[in-house]
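All remarks here apply to the structure that follows.
The other protein chains are all here in position, but one chain of the complex has been omitted.
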């Protein structure tokens, strides 16, 4: 299955991308995507746990099982206001 | 001795004046001026105690002894803001 | 400087003049003439004041609040005369590096200004005119 992974803020700076298509095994969880990002980007080495996570524009846990077509975003510490 | 008595808001409406000169015996207290006003204006009959009092632009008590040249004002319930 | 005016209050201008580059929060409180009061319709309000004393009282309140909340910059303007529904009668601007102090100062200021500053209002509605607070002050 495929999901769309969106990058914002520091994660866009680190990856140099706004959005990528990711192929995952069926039943993959949101937290696993974070771990695979950590293997790709050394700047994430010190961030063992994922930041907050959004699936389809709603906050979700690292345990959330993803489905084909989902929109996933890791939410670094927010600083609005 | 003489003092200046200022009227504001409802008291100006009742008396029809902004300011009067009042002659008082030496040693007169602010509260006594209120009682003499009550004798002049029937609309004040139901107001036995004076409202707040200001002498020379500062809050003062009904017991304050007035001096020649003082500026006295009775302060009805304030409603600023 | 005067805290009283007889014309429309320019709250944006007051905010600009109050704000410092180190401020991250700006709270503007506007007290506005509303169309009712204690169940009665209100069409307009006349504000009267003991002007020199009102200036001094507002100044004292600002000094007091600033001594409690030293990081806050404060601007206050109270309007007098005839106001209609929707007109601002008072604008209080509080700015500070962090928002908590500015909120606290804003509330302290409006609470204390309403309590002690010699300003009065006469409300006009369909049933006539009345000085607010006078009927209830009988004793």
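Note that the chains are named A, B and C in the order they appear, and that numbering of residues resets to 1 at the start of each chain.
Please note the rule applied: contacts are C-beta pairs under 8 Å (C-beta built on N, C-alpha and C of every residue); 3 or more make two chains touch, one makes a residue touch a chain.
What you see is a predicted model, and the numbers here were worked out from it, not measured in a lab.
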item: Omitted chain's touching partners, listed by label; value: A, C
item: Option from C:30, C:63, C:115 or C:129 whose C-beta touches the chain left out; value: C:30
item: Hidden partner chain, residues of chain A it touches; value: 6, 8-10, 12-13, 46-49, 51, 54, 57-59, 73, 75-81
item: Chain not shown, touching residues in chain C; value: 11-12, 15, 19, 21-36, 85-86, 88, 95, 97, 99, 103, 106-107, 110
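The definition used in the following text is that only the chains that are shown with their structure count from here on.
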item: Centroid-based (C-alpha) most distant chain relative to chain C; value: A
item: Inter-centroid spacing, chain C versus chain A (mean Cα positions, whole Å); value: 50
item: Separation of mean Cα positions, chain C and chain B [Å, integer]; value: 26
item: Centre-of-Cα separation between chain B and chain A, whole angstrom; value: 74
item: Set of chain A residues in contact with two or more other chains; value: none
item: Two or more partner chains touched - positions in chain C; value: none
